[in-house]
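Got a structure for you, questions after.
With one protein chain held back, the other chains of the complex are shown just where they sit.
Take a look at chain A:
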Amino acid sequence: MDGDCSSLLPAVCLVLADPKQTPPDDTSLEKLLDWFKDLHSQSNGQVLLEHQPCLLEFISSVCASKATDPAILSFTLKLTGLLAASKQDFHLLEEGGHLVCVFEREAWSVCDLWEDASVRSGWIQGLLNMLKHQQALDFICRQGLIKVILQLQNDRSLFVACLANQLLVQILKLLTPSDVTSGSDAVVSSKSSSSLDWVSVSSEITNAVVEALSSENHPQVLQGVQLLSLVLSQCEEPIRSSLWKDVLPPLEVLINRGSEPLTQPLMTVLRAAVMTPLLGQSEYKVEEFLEVMLGTGNRKEGILCATLIVKLEKCPKVLKRKAMDIILLPLQCVSTQSQDEKEVDLVLKEPLSQKALCISLLVQSLSSLAELAHKEYFEGVCIPSVTSRVVQLLRVCSGHCTSSLLHVSACTHLIGSCKIQRCGLDTLGALSVYEDNLDLRKDIFGVLLDYLKSPDSHATVLKKTFQAVLRWIGVCASFPDLLQFISNDLFPVLEKRMCDVRWEVRDSTLEFITQLTVALSDNSGFVEVLYTSGLVSILLSLLSDTEGYVRASAVTAVGEAVTSSVQQMALVSKINLLEEALAQMMIILSQDTEGFPRRAVVKTFTSWLKGSNPITALDSSLSSVLSLGGNDFDWEVKMHTLELAEALMEKMLTCCPYAVQSFSSSERTRLTQSLSKLKDLGLFDVLLNGLFDCDRPVCEKSCQLLLKLKRLNAEKADFDHDALVLKACGNRWGDEVQSRFLNKQQVKASEHVLIGGGEGTEKDLHCIKEIPLSVILQILDLDDMQRMLKLSSDHVVNSPRSLMEDILSAAQQSEENIVDCY
């Protein structure tokens, strides 16, 4: 704790303890607590209470006061817990009787305060804060607080009940090591177990859980189930298995009852249980319960449970198989073509005939499949058959299905259902990881193309379709028929979609084209197809779309198209794509009213610059891009411009980054040339302007780049530093640098005067119009600037000192107000 704070703390304590004062708002108190938490974690064994006796006084005065505000009491409870988290402070508090005074509510002067939920929550949080060592646990048990905590588990306030559960778990966690630890800790444990009968404590809690699970009262059952899942996921042996053993009978009853509102919490319990060694031990019945939860496949939760089972490593094959069947069931039912699954039909006949249920079952089934497909969980499942079913379902959804379906009613629910279409497309995309499916690619591309063509496809559905197409194109890249599909089928649809009425569709089409170009950029056939189609001319025309997002995406797409054309050199001469693209992009950068397209332009230049194949035609536009981008009023454009500058520096200055020592003369001239070229491009203006920008990220980035430059300068000591002179006049950065330069000169001059020289002010004034880069880099205290910039912008406002000052001044003001009133 620094001096300022420790001098303010007593006054703050007095204000807080004063019942006449209105307590500060919750956030101030919370911030104060956070500060104490930080102090505690940084204390390194220092005893806070010894240095700050005012805290003890505060605690006792709050407890003794008859007019304590609930908020202050709650704060005190939490604070005491925090302080008691360290053993030394705990002893101090215990010796002074403060702990009993705070946590024994009978000791409070005002008993009604317990009725306030914030007080109860503070009480639990205090105990939770304290519960970092065995002594704290001893205290809780000794004072018989476990009973109170168990009562609070069923508190009417959900927050309190939830906290109580956490506290109980924490208690159980602390109980655990006393039995299992050995060796060096044995002394401690024997000590603690001597003063505390952990078995009786844990059984008290266990009994409470068993009682809750057997209760008829739903909220109580729910709390019990929640505590159980917390224990399973957070506690170790032997608590975990002993609790599980005890709760098995009531849990079994609950699971077999299949009560709808409990399904989700019970699933959480099982999900926690399968992560523990309880799984795989038949006496613990975890698999048995999972099987019960699977049900007959007519519930969404059953499918969720099935997904969980399929992902388990240690799980009987039979159960996995059954779970897989449950996941596939709805899909099978709606896409089956014959009467071969009559039994299946019976189970799902009812749910599939209701629209909402039918859709939710199918969505769950499909998303489970997608989730499992990603990680290749399908064991013993005929993947192509699953894939064909998904394709079939997608056909049904678009009204194209020609097969005689079992569920005519289900079929009518599906036609045009965006939800299922989206999920189905996701699943189809996910299924692309299986090589077995490649034979189905014709069907798959067929259905995807239907979706892209259909005038009724929703924009979100189209987006999903694009994603699926991309995945499938990715895996089919080696097939010769792919290019034919792209040029004959895909491109005409894309051309139309780029002219869609909905901007979202135009945008996602452009994004898709960008991704496609990136994915297939090394495929010369694709690049040829791209340029022989009419796609590129539409791409260029979209650079002047009315929607900013679309223009931005068009910029990126054109950028990628150019990159790919440069990579496949053969075609470049045929088209003047680059020229046209450059011209339009410069118009966007200088005239576009929206930020997104301008950002995209700068980013595209950066990616061109970073590309492996240099685009020589860029050089002429770079200086305009730097100056336009550097002077943009959108800070993100400026950031991207700085990234462009970085790329440029990277390219021109770091030809041999590790060969600094042996700098040959030719190298040196090259560097000088590079620097003067960068100067011509206006790069230094961008960096220096950025350094004094009003947006912190821009300053930070500029500072980082200038530092890099400074380091380079320093490393290459023999390089002619004064060769590169920048004009300080007429630039935004000029004034700032000039004044700093003048300051420095004056200091120097005054030294000169002392020594005896007196001439030169005129010369100085002349000098400051042009300053060598190396001088600029020196006079700017870049390292210090960077340190300041790294601090978050609100670091002054957020300090504990200002917090305490706020609390004090608020108290003063309220006093003044009272005076005013009288």
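Simple rule for what comes next: a contact is a pair of C-beta atoms (placed from the backbone, for glycine too) under 8 Å apart; a residue touches a chain by one contact, two chains touch by 3 or more; residues count from 1.
As a convention for this text, contacts and distances are computed from a predicted model.
Asker: With one chain of the assembly withheld, which option in "GPI transamidase component GPI16", "GATOR2 complex protein WDR24", "Integrator complex subunit 9" or "Signal recognition particle 9 kDa protein" matches that chain's UniProt protein name?
Answerer: Of the names offered in "GPI transamidase component GPI16", "GATOR2 complex protein WDR24", "Integrator complex subunit 9" or "Signal recognition particle 9 kDa protein", the one UniProt assigns to the missing chain is "Integrator complex subunit 9".
Asker: For the full complex, which residue in A:43, A:233, A:412 or A:567 touches the chain that was left out?
Answerer: A:412
Asker: Among A:35, A:114, A:377 or A:503, single out the residue that touches the unshown chain.
Answerer: Selected residue, touching the omitted chain: A:503.
Asker: For the chain that's not shown, point to the residue among A:456, A:619, A:735 or A:781 touching it.
Answerer: In the complete complex, the chain left out is touched by residue A:456.
Asker: Tell me where the left-out chain touches chain A, residue by residue.
Answerer: 399, 401-405, 408, 411-412, 415, 454-457, 495-503, 534, 537-538, 541, 544-547
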